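All protein chains of the complex are present and in place, except for one that has been dropped.
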Amino acid sequence: MLNSSIYCPGESSLHRANPLTKSTGLFTVVVTSFLLPPPALWVVSAIILLIGLACGVGGSVIWRYVLLSLPFTLAVFVFHGAILPRSDMQPVLGWLHYSLTGLEHASLVGGRISLILASSLLFVSTTAPATLLRALDAARWPPGLSFLLASPLLLLDQFTGRARAISDAQQTRGLSVDGSPWRRLQALRMLLVPLLTSALADAQERSHVLTARGFRALPYRTVIDPPADTRFQRFLRWSLAVFMAMETAFMVLR
Amino acid sequence: MIEVIDLHVGFASSDVLKGVSLRVAQGERLAILGGNGSGKSTLAGWLAGWFSGGTHRLTAGGCLWNGKPWDDYTLVERAATVQLVGQFPAQHISGRAFTVAEEIAFGPENLGLPHEEIVTRRDETLAACHLEHLAGRDPFTLSGGEQQRLVIASALALRPKLMILDEPFSNLDPEARSHTLSVLNALPADVSVIIMDTNPDTVLGWANRLFVLHEGKISEFGNIRATLFDPTVIATIGLPAVTRCFLEIERGSGSAENLSRDNLPLTFVEAAAILRRSRSA
Partner (left out) sequence: MLEVRDLGFAYQGQPLLFDGVSTTVPDGHILAVVGRNGAGKSTLFKLLNGLLKPEDGEVLVGGKSISGRKISEIAAHIGTVFQSPEQQLFAGRVEEEVAFGPRQFGLPANQISERVSDALNRTSLLDQIARHPLDLSAAERRFLAIASVLAMRLPVLLLDEAQRGLDRVWTERLESILEAERSAGKSIVMICHDMDFVERNADTVLALGGRTPRQIPVPAFFSDTEVLAEVSVERPTPYRLREFMT
């Protein structure tokens, strides 16, 4: 999930680039990942991690990349390479067998995930959520969409804080979180009912507030400090869009 | 200006407002006192045009702004005319802004105002509500009192002609309460302000006119003193703290003066003067 804490402030050219250019770049990488052969996927992943290092966000990108991709990559290689029965299974040692085509397939799937993960992490590490929202507003995207992006980031802490407060309040009333399944079900109800009703009350009040402040009264909003954009970046975005369209056409037609 | 004509509103199975009429002129400072559950929040919502349907049913009457009901105005016009500040500040933060400054600019940005205008409004409002030192903070990390000032600032940035505050002090500690009150004292003179409260102390000295909402009906008893010292008001809202305390001391000592609703003290200075006179007498 997109998380405001992943963002690492910086002054690199990737940080300064317009978020729309970066997101177009990200989408291009995602589409292209379906056309690249396995070795290229891993090479490009490595290049993206190196770009992260060059932009000063390498540390944050790389440890998250390792943390998130390692378990998946291992599982894919073990499952496709050694467990899933294939015609070319070769014995290695005792009961252990491996399949070359299986390993190749694992390398393809794992490489794709690795590439998408690395480029997404690079994007969120170099893009402040607030800047992304301003770019969307400046491009006159519907305000409702940017709200859907922003509110989970902003309201999540509040929500978890309230969940904790509810759990505290119920425990001091004698609610015990261990016991028979029936008691646990009762416990769950005592935690979920107040959480949901208060979340609903908040949502209702907030929707009034948003309307009263003119949110979505117009199809667009003014943005007081829109992220910088250049003619070159606009040209780049259009070129990438055309390139993605050609890739998609190629995939469909081949 | 706003005019409420014989407003009848029901919620769930009960009638909350049973014929409320009220007229507020430009620049007036109005306080509506009412006990818990007297319908203050419902009235506030209707004044601001928030409940034109939904769970609150209108059974008769209505609210007019310059002669027309809220439904006849566009959302942009409404946002620039009336703002409501509620009792729980955290619920009134948009959830769309990452900083205090962005939160204040949020409303004006929605109205599609020119760039310079928004910046001017944002900076003026930050200063007026004493929020400059918090401009870069995440709104949800502020204290309750700071959040309440932010909500007032975000409403003010839309330059409304009418501000309604529903129990703005009841969830604040005394220090935050006096900060908020100083912000309210400095509101532009041409803005009409209505505060709903359960307690006479916070609005006394601020309001030009005092109303009481009781059992779904609203009354104004001629002047502020007459309202405060009306027996039903004393029974539900209670006396101002100074008056109450004065009467307790006076009852013990026995005053030489003839006290009535016209000369009962409302401030410390008045109360102390009477007590000193009766002591020397």
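Going in written order, the chains are labelled A and B, and every chain counts its residues from 1.
As a working rule, a residue touches a chain if its C-beta (ideal position, glycine included) is under 8 Å from a C-beta of that chain, and two chains touch if they have at least 3 such contacts.
On a predicted model such as this, the values are computed, not experimentally measured, just so you know.
Of the listed positions A:13, A:101, A:160 or A:176, the one in contact with the omitted chain in the full complex is A:176. The residue from B:81, B:110, B:198 or B:227 that touches the chain not shown here is B:198. Annotation: of B:25, B:127, B:235 or B:259, B:235 touches the absent chain (contact as defined above).
One chain of the complex is left out; on chain B, the residues touching it are 12, 34-37, 87, 143, 167, 170-171, 173-176, 198-199, 234-238, 241-242, 244-246, 248-249, 268-269, 271-272, 275-276, 279. In the full complex, chain A makes contact with the omitted chain through residues 162, 165-166, 168-176, 189-191, 193-194, 197-198, 201.
The definition used in the following text is that only the chains that are shown with their structure count from here on.
Against chain A, in their complex, chain B makes its touches with residues 45, 48, 50, 74-76, 78-80, 82-84, 86, 88, 90-92, 94-99, 102, 105-115, 118-119, 122, 138-140, 154-155, 158. Residues 4, 128-130, 133, 137, 143, 146-147, 150-151, 154-155, 157-158, 201-202, 205-206, 208-218, 220-224 of chain A are the ones that touch chain B when the two sit in their complex.
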